[in-house]
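Every protein chain except one is present and positioned as in the full complex.
Take a look at chain A:
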Amino acid sequence: MTDKSDPTTTRRGFIKAGIAAGGAAAAGAAQAGEPDPLITEVQDWASYTGDGVDATPYGMPIEYESDVVRRNVEWLTADTISSINFTPIHALDGTITPQGCAFERHHSGAIELRKEDYRLMINGLVDKPLIFTYEDLERFPRTNKVYFCECAANTGMEWAGAQLNGAQFTHGMIHNMEYSGVSLRTLLEEAGLGAAGDLKDKWVYVEGADASSNGRSIPMEKALDDVLVAFKANGEALRMEHGYPVRLVVPGWEGNMWVKWLRRIEVTNQAIESREETSKYTDTLEDGTSRKWTWEMDAKSVVTSPSPQSPIPHGAGPLVITGLAWSGRGSITGVDVSIDGGKNWQEARLAQPGDDKALTRFYLDINWDGSEMLLQSRAKDSTGYVQPTKAQLRDVRGLNSIYHNNCIQTWWVKESGEAENVEVS
């Protein structure tokens, strides 16, 4: 630990190393005159052979990408079992999150549950309470769709100010995967909802097989709409830490409701008001009252590069500004980017048209003059919602909401190409 009062002496070796390495590479490539030995000399890989096809039955990223990993912030929680880690969004592109570095949030650890031991119960106000095995679930008609899962607490440490220095830490409680599974509606219909009577005031209570159970109440309207009981993500089985073999996918809604290791679905005539929807995942306002059932994740975006962990390595000239935008209320229709702290905005380019409740990649290609920038992005969604500033959110909510911080993020990009998490007036 170094002197905390002087930012010039803090531990930022990784940034400096990145700048140095990037700078050298850029200089080498740009230099004319002297022939490049990487070209003029025969390299090992162009002469000898590489690995055989049997070397890696299931591969990991090449060692040079070893910084693209989940990271933990020790001081956030009492231990690592009921805790959170962060997706390295600063280093990713496109929209699909590799499962191996997609964030984790557990309340009693990542459990190992074999398909053979898996059971799913549907009970409560149904015509016939049912037990499914994993094999049963694979026999129902399937759907397949991409959605983001964002922790309700994503960016939560930033309510009071600029705290963590990196998009991974400020915005990395998120992943975006292509899910395959059965619609919850199909399973509820298999059990029969006649016994529930008028469905308008009914709920489903969902819980996991782990010790924390993570029980949450979901209104029947949502349960019958787009909720999935998923068993595949990005083409393969769910990872253990993401709920293997079966999790709930609750499009657009806070990640806490995406119950992992799903073991039971109960149709009820009231919300259970479990711990995870009373003590936690309720948002305290300035006057001391708290919002409950804040399910939707509002429109949000962040510039992933340049950012504190992804500084500009190449000096002035062409620069790709890129980031992610998403909305739990619909699709992203546009993203505005500012390089002067919100004085002026220009429309970024969406890599693909925005998908419903899924991450959208945006780009703004600029010719950087090498001067300081205050980089911001502002998402707009299909309901007409415009991502607010932190000041606008604080005006309504105060400082103690913990969850649902979807404010506009500012990166202070310095002449050196380094970037820092800041707040601006």
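By definition in this document, a residue touches a chain if its C-beta (ideal position, glycine included) is under 8 Å from a C-beta of that chain, and two chains touch if they have at least 3 such contacts; residues count from 1.
Going forward, contacts and distances are computed from a predicted model.
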Exercise for the section: Assign the chain not included in the display its UniProt protein name, restricting the answer to "Membrane protein", "Phenylacetate-CoA oxygenase subunit PaaC", "Sulfite oxidase cytochrome subunit" or "NADPH-dependent glutamate synthase". Expected result: "Sulfite oxidase cytochrome subunit"
Fill in the blank from the handout: Considering the complete complex, of A:Ile96, A:Ala152, A:Ile174 or A:Leu193, the missing chain is touched by A:Leu193
Problem - Where the missing chain touches chain A, by residue - result: 2, 4-5, 7, 10-14, 17, 67, 71-75, 77-78, 81-82, 107-108, 121-124, 127-133, 136, 139-140, 161-166, 168-169, 185, 188-194, 199-200, 205, 207, 211-213, 215, 220-221, 224-225, 263-264, 266, 268, 270-275, 278-279, 282, 284, 286-296, 298, 308-309, 329-330, 336, 340-346, 374, 378, 380, 383-388, 392, 396, 399-400, 412, 420-425
